[in-house]
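Excerpt of the complex: some chains, original placement.
All chains are identified by letter, namely A, B and C, in their written order; residue positions are counted from 1 within each chain.
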Amino acid sequence: MTTLHILNASPSTATQLKSCLRVVSIGDGIVLCGEAVQALRPGSAAAEQLLACQQTYHLYALQEDVQARAIDTTMVSVTLLDYPAFVALCVDYARVNSWT
Amino acid sequence: MAKSVLLISRQAPWAGIAAAEALDIALAAGAFDLPLSILFMDDGVLQLLDQQQPLALQQKDLSANLQALPMFGIEQLYVAQHCLTERGLAESTLVMTAERLDDQQIQQLIREYDYVVTL
Amino acid sequence: MKFVISVLSSSHAPSTRRALRFAQAVLAAGHEIIRVFFYQDGVLTASNNLVVAQDQQDIAQQWQAFIAENELDAVVCIAAALRRGVLDQTEAQRYGREAANLAEGYQLSGLGQLHDGLQQAERLISFGGQ
């Protein structure tokens, strides 16, 4: 009965990520898409915040958003998704919580 | 059995119509007798604060809509305690009875519903 | 599996494009879309008056084509649409406006249609913000 959380806001200018990390359960998934993928950028303040409690949840990111922003994700444990994989993930989790 | 919805309302009552539009989702569920609860989080907790005066901005009073919720069969209101604290509202009077939840209780709450709608 | 997809931002928000690509992938995987529900600024996607520059993607037009091709049930929240100036023929007449501007393939209806969709479906995915 785990939840898939979808984040899309800039981690620098919105509190979406911070709020989500407070209420994510063990085994939940977090999908970063849109500007939320900036939290994967090495050396950013957001990346520190994101990776501090990474043992509790599974981390995913929409590949097209990572690629568009030229973010190097080789140092982070994150699964990149195309749209078919994104859809499959929504089926796997019991519910989807889109933080908008 | 009807599927249940947890509505997470994160917008201030002063941020245009976003909070009112979130609340309308709850009222619509009530009209169809569907199980729905509301969790107020982030700036959404400001919707619960008593003694506010929307008329000072010639604005409709959202708390009237809130107070209509029980008539629509929506009895369960929750509020994120840490969001109240952060805003200096830990001890404030709320317009409605809302159960104050810590982070772990919120995690538990989310797992109890078929759908989560965050607005 | 049965999906409801809700669109909450206007057509030029990246989330509205993402919603479309997601919806396309849902059907491609053999799943079903019970309903697409347009709410908040998402109702602006259903305006027939949008004019997009030639060097940019016309996501509103792509949504409309996708809905038509797949005969999807595309519901635009009537209350949200009225206050944002998206009117069908009936509402334009009711309120004495010259011109309806709801694009073809969309229908105005109430929030009950969102809940009705959820009762039939198994997953709701919302796309809002940026």
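Throughout what follows, a residue touches a chain if its C-beta (ideal position, glycine included) is under 8 Å from a C-beta of that chain, and two chains touch if they have at least 3 such contacts.
Just so you know, these numbers come straight off a predicted model, no measurement behind them.
Trainee: Given one representative per chain kind, what formula describes the whole complex?
Mentor: Summing over the structure file, the composition is A x2, B x2, C x2.
Throughout what follows, only the chains that are shown with their structure count from here on.
Trainee: Which of the two pairs, A-C or A-B, is linked by more C-beta contacts?
Mentor: By the number of C-beta pairs in contact, the winner is A-C.
Trainee: Could you tell me the distance, in whole angstrom, between the mean C-alpha positions of chain A and chain B?
Mentor: The separation of the two C-alpha centroids amounts to 26 Å.
Trainee: For chain B, write out the residues touching at least two other chains, lowest number first.
Mentor: Within chain B, residues 114-115, 118-119 contact more than one other chain.
Trainee: Please set out, as single numbers or ranges, the residues of chain A touching at least two other chains.
Mentor: Counting only residues that touch two or more other chains, chain A contributes 95-96, 98-100.
Trainee: Mind listing the chain C positions that touch chain B in their complex?
Mentor: 8, 39-40, 79-80, 83, 110-112, 114-116, 118-119, 124, 126, 128
Trainee: If we count contacts the way the header does, which residues on chain B are in touch with chain A in the complex?
Mentor: 8, 10, 41-42, 82, 103, 106-107, 110-111, 113-116, 118-119
Trainee: Provide the residue numbers of chain A that touch chain B in the complex, in ascending order.
Mentor: For this pair, the touching residues of chain A are 1-3, 15, 19, 22-25, 94-100.
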